[in-house]
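A protein chain is absent from this complex, but the other protein chains hold their places.
Presenting subunit A:
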Amino acid sequence: MKPRPLPADPMIAQLVRQARATTMGRRTLLAGAGGGAAALALAACSTGGAAKPTAAPDKSDSSKLVRWDNWALYIDVDDAGGYPTLDAFTAETGIKVEYTEAVDDNNTYYGKVKDQLALGQDIGADTVCLTDWMVGRWIRFGYTQELDHANIPNLKNLLPSLKDVGFDPGRTMSVPWQGGFAGICWNKEKLPNGLASVEDLWSPDLKGRVGVLSEMRDTMGLIMSDMGVDIAGDWGDDEFFAAIDVLEKQVSDGQVRNIKGNAYKEDLINEDTLAAIVWSGDIVQLNAENGDKWEFVVPDKGGTLWNDNFLVPIGAPHKANVEKLIDYYYDPAVAAEVAAYVNYITPVAGAKESAMAIDPELANNQLIFPDDATLAKARVFRTLTGAEEQKYDAAFQGILLGS
């Protein structure tokens, strides 16, 4: 039914518009009265508006406990399945640590806890290690507690380059745990000549055998760097969407075989992909487990550097204990012990010297203790605003989902 033209009198026109709006609403409201009641009930327990939650009172003095959620294979483990550095921490401070490998993916972890965070409730963890951009989101939403640097004297060992980051100036809310590079890697047996840049991934003889990461900042960061953009600097839509066009073309032409998260390792092992955009620590582990088959480089034009950071969720009651834990891990000797096991980059200055004492070969591994030349090539993807994050994520997911 075509609506009739509105009367000329503005007041009557407004009344007609209102009347139409209500009938439209009634006709199309599917849930009816029951739905309305349920809506109220749901709204009552939903996340509400912009009001930020407040921090939980600290019970650290009476409750000697830290509950720590972290990623898998991200701390030293002994043959019995225990965590030597954590045990030493408990022996030293009397604080018990419940360590859980609960983080599998930044987004799924966030999806699990976000409603409790918005209400300021305890999410069952006193600290959790998440990647830079996700930490940025938590800070933006007020989901983190401010750290008291006076309780973390060892924080002086934090690498200078990580002291001031866009998402957390002055590191008041977060402290790095481990970091890594995204760069390119290739199968040395199949590609003896190796690769030097992201551009080389698009060579015709690799058609259908190239993998890229489903982590937007790493894949886009490498492509943008290859195009000459400083990803840590001041870039905008033009640069980002130019890089999106490159990726879209390579995916639709079949040059890129697949776009994956952690599962990309299987593709490298079964040789569905011979070259890929990857994370440094994984390649160290893959080479250790499957024979020294892959070579990793941070391209000269630039790779990405990311960190996973400790933060204290807003509802966590053991903040002071967490600060003690962070302080403990910022002791260079402890940091070296962890680095020797997890093969990621430690943010603790002086850990390299300590590692030299444990294993000189390890201390010289550029992927674990990078020198200044390697570090200079890797850049941190600049902090995005909420609106930019939505726009860029949507564009990137558009490629991942194809059409």
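We adopt the following convention: a residue touches a chain if its C-beta (ideal position, glycine included) is under 8 Å from a C-beta of that chain, and two chains touch if they have at least 3 such contacts; residues count from 1.
Assume contacts and distances are computed from a predicted model.
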| item | value |
| --- | --- |
| Record-based protein name (UniProt) of the chain missing from this complex, from "DNA ligase (ATP)", "ABC-type nitrate/sulfonate/bicarbonate transport system ATPase subunit", "ABC transporter permease" or "Multisubunit sodium/proton antiporter, MrpC subunit" | "ABC transporter permease" |
| Hidden partner chain, touching residue among A:Y83, A:Y99, A:F141 or A:W235 | A:F141 |
| Touch criterion as defined above, residue of A:A72, A:A88, A:A196 or A:A263 at the omitted chain | A:A263 |
| Contact footprint on subunit A, counting only the chain that is left out | 25, 28-31, 34-35, 38-39, 42-43, 46, 49-50, 105, 107-108, 110-111, 114, 137, 140-141, 207-209, 214, 251-252, 256-261, 263, 266-267, 270-272, 386-387, 389-390, 393-394, 397, 399-403 |
